[in-house]
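Of the protein chains in this complex, all but one are displayed in their positions.
Coming up: subunit A.
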Amino acid sequence: MSRTPLDTVEHAAATPDVELPWAELGLKKDEYERVVEILGRRPTGAELAMYSVMWSEHCSYKSSKVHLRQFGEKAPESDAMLVGIGENAGVVDVGQGYAVTFKVESHNHPSYVEPYQGAATGVGGIVRDIIAMGARPVAVVDPLRFGAADHPDTKRVLPGVVAGIGGYGNCLGLPNIGGEVVFDACYQGNPLVNAGAIGVMRHEDIHLAKASGAGNKVILYGARTGGDGIGGASILASETFDDAKPSKRPAVQVGDPFQEKLLIECTLEAFREKLVVGIQDLGAAGLSCATSELASNGSGGMRVTLDDVPLRDSTLSPEEILMSESQERMCAVVEPEKVDRFLEICDKWDVIATVIGEVTDGDRLEIYWHGGKIVDVDPRTVAHEGPVYERPYARPSWQDELQADDANKLPRPETSEELKDQVLKLVGSPNQASKSWITSQYDHFVQGNTVLAQPEDSGMIRIDEETDLGVAIATDGNGRYAKLDPYHGAQLALAEAYRNVATTGARPLAVSDCLNFGSPEDPAVMWQFAEAVRGLADACQQLGTPVTGGNVSLYNQTGEAAIHPTPVVAVLGVIDDVARRTPVAFQEEGQLLYLLGDTREEFGGSAWSQVVHDHLGGLPPQVDLERERLLAEILISASRDGMIDSAHDLSDGGLIQAVVESALLGGKGARLIVPDGLDAFTFLFSESAGRAVVAVPRSEEVRFNDMCGARGLPVTRIGVVDGDTVDVQGEFALPLSELRETHEGTIPALLK
């Protein structure tokens, strides 16, 4: 026991002049004053702890909220949306009585400080969000961004992050089916570790985070609470790194995937027996978040006895218990007569479960410690009524100059030999090279429902063994495009993910996003953010794919240097029969290759401009969302009706990158003919959006062409699947063996 008196509500009222460490906890002066105003007195230490974490950028979205509203305001009409923004994760209807929940989140800052645990607990957190909706998690995806591939620190961060994702996800039994890996010097001190997860449930099993029904018990279950991760949300995720400050490693949580696996099984068993009224996972801001959100979303108040929280470290203060971000914990609200059964199930799975409080008929959240009341707040003021900032934003002064530095004017290859060399350079560059060194460290097969996994255009999971109903997910986000034009860059991220889902034969349904940006206190960054959100909201509206939820990660910058604005967009799709899916790999020699869409001279932000000229300037490719929609319809119809045997979307690296990937995966070459009206360079390297390459069996040629013609999609025959070279007629022929060596050798060589 400490000798100082317990800082109870009574004590706080009696000692108004006590100085509290609000600044150390990350609160601004006016924010602290607002807390005092809400309470009508100074907060207790415990209350201050709660407000400081819940009002942090990470938890309150105080800088981003005013912009994020557009996702709701511009949301397209969609019958598929069952649960929207604001819950642990959004839920969409995929038919046959199934609902799918999915979300992408960031764990960027912790993963830089401690790559293995940062990335591991990122997976853990997103998976608990999925369970909290009532769903069984069925897959994860990991969009990653690292600094320059050859930078020494990348060798520290990348292997740790990959091992952490694998170590945690593999142990949970979740197939890792997608994501991306991108290298760029702008992420040197701020790698992006985003994690996405998908869960499946029946409609009637959807659960929400709310505590209703006076007398219902609040049960904390899972791992014991320790001193790890204290201030993770407020200190780590809501500030820029600064060399002058002490190491933040203790603010990173440590994961135990075995405990999480037990938590999944035990939670799902409790759901099956209908034992749970409301549920919330403990992630950022730990118990502060879980209690205040459960209470504020329900009909009553809540009373919690903090002494009952099982501890890993008995010396923790109540403030620390409230702020701890120890992993693998959940909070359930259970009717009194069902508590025994709930505890029995936890016991079966060797999961510690403790009743720590109950729902009251008042409207206050009250927390007790050693008999004294240390928290007495309106939970809504903690969870939902945090500060909202209208941060100033302005188009940066350098934007015009950047856009004027036109990549289309860069010197192009003049001979066939030079063209060939640049193709090799491209497919062997770190960003375009095979990522199998990374993805082979993830289990793709577990659960036995994986239809497609990376490097396919989207990951695909069968969700019903009888009907073969499936879902697909793709994530994309090109930071180079977004840097050149955040509005269209965000739209291109959506367009690419949407296209990737359709390329595999699935119908795009809904969107989740993870918006990674620099400091919101910099007006230029704030402008990038505002533009990206506006662009994404407009595009979602036009494509009819609502945003169901997501995450914002700000302060991704070191000193003055912010990362490229990186909106990562995940699109979820549905496919009625997974047997109809379209893979990337060429299947059979003799099949005809068709290019769908229009190819223009568009090299701004392109992989070619980066690899060959180390250049970033000009404008990103044009966005034509109506064209994207038409292309998607054609790809889905062609897949359903068996008109195409393989398909690959065209994005970074252009046509040649796509053809090389399809050829290497299928072990079959291609003969390509440069179409009339295009030069070989533009044909191979342009990154015009709204395009895909498909392989059509000869028997389907007429039908396929008729369909494209009737619907008005430009279609160009560009060659045939053939041989063991990629042969661009009249230019060069590259043996598959050489392409394979180049494409597959880069990443292992860099990381060995």
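Worth pointing out:
As a working rule, contacts are C-beta pairs under 8 Å (C-beta built on N, C-alpha and C of every residue); 3 or more make two chains touch, one makes a residue touch a chain; residues count from 1.
Note that contacts and distances are computed from a predicted model.
Remark: of the listed names "Cytochrome c oxidase subunit 2", "Amidohydrolase family protein", "DsbE family thiol:disulfide interchange protein" or "Phosphoribosylformylglycinamidine synthase subunit PurQ", the one matching the undisplayed chain in UniProt is "Phosphoribosylformylglycinamidine synthase subunit PurQ".
Between the chain not shown and the residues A:R303, A:R462, A:R480 or A:R499, the one that touches is A:R462. Contact with the omitted chain, checked across A:T15, A:S299, A:S416 or A:S440, is made by A:S440. For the chain missing from the display, the contacting residue among A:N449, A:T548, A:T566 or A:T746 is A:N449, taking the whole complex into account. In the full complex, the hidden chain is touched by subunit A at residues 163, 166-167, 170-173, 256-259, 261-262, 349-350, 439-451, 462, 465, 468, 578-579.
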